[in-house]
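Heads up, one of the protein chains got dropped from this complex, but the rest are sitting where they should.
Up next, chain A:
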Amino acid sequence: MTATRTAVKEDGFMVIDRLTASLQSLGTPEFGNEKAQAGAVGPALLCPVIPEDWGVAAEAAAAQGCRWAAGWGEARGESWVVNALLEKSGDYLLLRTVLPPGRTGLPSHTPHFPGAARPERHTRDLLGLKFTGHPDDRRWVRHQAWGEREFPLRPDFPLSGQPPAVTAPDRSYGFASAHGPEVNEIPVGPVHAGIIEPGHFRFLALGETVLNLEERLGYVHKGIEKLAEGRDPEGLARLAGRVSGDTTVGHAWAACQAMECAAGVAPPERALWLRAIFIERERVANHLNDIGAICNDTAFAFGHYQFSRLRELWLRDNLRWFGHRLLMDRIVPGGVAVDLPAEATSAMPGAMAALRSELEELKPILDESTIFQDRVVGAGVLPERIVRELGCLGYVARACGIGRDVRERAPHAPYDRLGVKAVTRSDGDVAARLYVRYEELFASLDIIDQCLQRIEPGPLRTAWRTPPANAEGLGLVEGWRGEIATHVRFDGSGSIVRFFPRDPSVFNWPALEKLILGNIVPDFPLCNKSVNGSYSGHDL
């Protein structure tokens, strides 16, 4: 990418050297000035480009070392708006292009950002846009229940859908194959022997060693984006809380943050502290669950039941103090729905101290269990290079030494006052992902402690103000799996026209395909659990 390239300057669209300046400002003090000059969506600098430059822009961003953080499209009248969110050093840049009516082709970002492959297939499937130069033309979330010319996110497609009586079998999906007398093909799922979400895994194995793994997801596609159209803010917050049940607080907060940013509503101070308490409580519950589940996948019954017990006690406290075990629908547009009861203020520090001491007691038991350590250490190693290529998030990235954490890099209120440090490990194996979670448990307990100390009496909700037509917002929150990026746009009457939640699993699922290579087949469940992507959050 060179600054000498001269692109056609059309009204409103940025020439490419202007883009380079914007890209170079990411992560520097210049970023604020750029934002003031060029306009912004939430925390992200808005950067319109013409469709012809869409691929070149990605190339320039890749050259600058940006991370491709999300991509989505929407129909606006007869034309199409396509967005790509880029990040570098905690600063975000929103690339946007408008495809004129009748045109559906756009250069793909995948050649420059491998992590963009599935999000682009998602956009292509649901909107019917074409990404030229995309290496994969197979359907992704739009399984055979939709006809060749049916695109569920287009405005003319009915909300109720047009489901066929029987969904056609997905026989034509061409999985990668290998030939040889020793190669086994092992299809697993989408229905599994345990009670988990559906997803298909296709292994190619040489004896027990995995040669290749290919995922086929999309079985839990619920049409979240379509269902959001026309909702009021309250309704959208409820819907966002159901994108992935285990991340209900994270998604609801990201959606509310985006809506508040669009409407210019600032939630009151007390609500912000409470939101932080909720999301950290969600993080603790899920990390406890995952550590227990990793123990279970190695058949280490003692560890499994101890961590399950701790999680259960934690969830019961949620129910007692905040009225819901998973804290669903506790975050609402403009604030929070429940207050911190006096009982919780007095009892929570004690409960957390008890959890801390149990965790400290359990850690040496895990550390000293030889067979358990033998299973987790060195299993499923993810190279740091892959994390950078795919843009992996959360504990998956942090276990490879890349401290991606919104709370540290792009802290929003109230984290800007807390000084969170991302927990990292460098080995990138199952053990690293396990121990990153373990340390984050303690870090989250510390954060809750701080929140409890600093929370002041005050109102819980700011009155909602209907935003102007086309007002849009971006929410960026560190959920327990990693960064959640959510985009919303309103119509003139205060209801939603576009809602796009991007769960961190989108970039962690492809990492699983890489980290399993060279491992043995019976270690897959353990590696999978250590990543624990959300099927529901990915499939939308």
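Quick notes on this one:
Convention: a contact is a pair of C-beta atoms (placed from the backbone, for glycine too) under 8 Å apart; a residue touches a chain by one contact, two chains touch by 3 or more; residues count from 1.
In the analysis below, contacts and distances are computed from a predicted model.
One chain of the assembly is not displayed; among "Thiamine pyrimidine synthase", "NADH-quinone oxidoreductase", "Iron ABC transporter permease" or "Hydrogenase subunit", its UniProt protein name is "Hydrogenase subunit". From the set A:21, A:159, A:206 or A:301, the residue in touch with the chain omitted from the display is A:301, counting the whole complex. Interface note: of A:180, A:194, A:350 or A:364, the residue touching the hidden chain in the full complex is A:194. Residues touching the missing chain, restricted to chain A, are 184-188, 192-195, 208, 295, 297-303, 305, 309, 369, 371-372, 374-375, 379, 520-525 (touch as defined at the top).
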